[in-house]
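== chain A ==
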Amino acid sequence: MSVLDIAKGMGVTLGHLFKRPVTVRYPEQPVDVKPRFRGRHHLLRHPSGLEKCIGCSLCAAACPAYAIYVEAAENDPDDPVSPGERYASIYEINMLRCIFCGMCEEACPTGAIVLGHEFELADFVYQDFTYGKDDMLVGVMGSKWQRREATQKGRDVRVGLSSGPRPELEGVDY
Partner candidate 1 sequence: MKVKVNDTELELAPGTSAIDAVFAAGYDVPYFCSQEYMSPIGACRMCLAKVGAPRQDRATGEWILDEETGEPKIFYFPTLMATCTTAIMEGMVIDTLSDEVRGAQNGMVEFTLINHPLDCPVCDKGGACELQDRAYEYGSGLSRFRFDKRHQEKHHALSELITLDRERCIHCKRCVRYFEEVPGDEVLDFIERGGHTYIGTLGEGLPSNFTGNITDICPVGALLDATSRFRGRNWEYDHTRTTGLDDASGSAIIVDARTGRIERIKAALNAEVNKSWIDDGTRFGHEYVDAEDRIKTPLVRKEGELVPVTWEEATGYVKAKLEGIADKELGIVLRADATLEEGVAAKALADHLQTGQLDHCPRPKASVLPEGDAARFTDLATADAIFVIGDVSEEVPAVDLRIKDALKGVSPPASLPHGVPIADLRLKERMPRKAGLLTVAAPYRVDLMRHAGRSVCYPVGGETAFLSALVKLATVEDELSEEEVAALGMPVDEGRALIERLAQAQNAVIVYGSFVLASPAARNAVIALAKAVKAKVMVMGPMANSYGLEAIGVMPSHARYSYQQMIRGGAKALILSGLDPAQDPSVAEALKDLELLVVHHHFANATTALADVVLPAKTGYEKDGTVVNLEGRYLPVRSAPVDGGQSEDFTGLVRYLGEALGVRLDGRSTRSAKRALNHLLAVDLRDLPDEGLLAKAKSRPLRRVSVKEQEAVSGNVLLVPSMVRPEFVSRNPQLRAAFGDVALCLHPDDADQMKLVGGERVRLSVDGTLRKATVRVSETVPQGIMLLPATPEQPVGLVSADLATLVKESSELEVA
Partner candidate 2 sequence: MSDAVMGEPTPIISRKDPRYQVTMYRHVGVDGAWTLDYYSSHGGYRAAKKAIADMGVPDVIAEMKASGLRGRGGAGFPTGVKWSFMPPVDGRQRFIVCNADESEPGSFKDRYVMEDDPHQLIEGMLIAGYAIQASIGFIYIRGEYHLAYERLLQAIREAREAGYLGSNLFDTDFSFDLVVHRGAGAYICGEETALMNSLEGLRGNPRLKPPFPAQAGVYGLPTTINNVTSFASAVHIIDKGAAWFSAMGTEDSKGTKLYQISGPVARPGVYELPMGTTFRELIFDWGGGPSMEIKAFIPGGTSTPMLPFSDEYLDTPMDYGSLAKLGTMLGTGGVILIPKEKCMVDAMYNIVRFYAHESCGKCTPCREGVSTWLPKMYQKLLAGLGEPGDLELMEEMVTNMRGTAFCPLADACAMPVQASFKHFRPEYEYLVEHGEPMYPKRSWWQE
């Protein structure tokens, strides 16, 4: 190894000294994730407000980690939850089991479940990792813990994301 080689290497280092840093000051600053990043699931609604999920359980069948549990029920024709006869009365994802592979999204015949960008899912109690419909329906922001903290402190839910949602995530706004 010659001195010249060392100088070359040091030159690279020197060059980077004057570039913008790659690191982000998370959590003080929000992060920008790639568009195809797969984070926490969202359950979407039709423009009419009806839930897209029809409780078919195909996501549960496709899930390689057995993280999803669905129970269906029949819609009241006068006050339907989803279009058609069937809706999900219980929709639960165990976030500890979930491996965020996105198979549920691929299996969904109505495009009801889409993986969003939220990734701050850490929590303290086992049962708090089971996300139900209330935690995932479009309009709900943040993880259970983030929402709990927001209520306690009386402020808006803060999600550490700066990137916008994917086009599939109709109605989701970070």
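The rule we apply is simple: a residue touches a chain if its C-beta (ideal position, glycine included) is under 8 Å from a C-beta of that chain, and two chains touch if they have at least 3 such contacts; residues count from 1.
For anyone wondering why these and not others, all candidates are chains of the complex that A comes from, given by their letters.
Keep in mind that this is a model prediction, so the values were computed, not measured.
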{"item": "Of 1 or 2, the one touching chain A somewhere in this complex", "value": "1"}
{"item": "In the complex, chain A residues that touch candidate 1", "value": "54-58, 60-61, 71-74, 84-86, 109-110"}
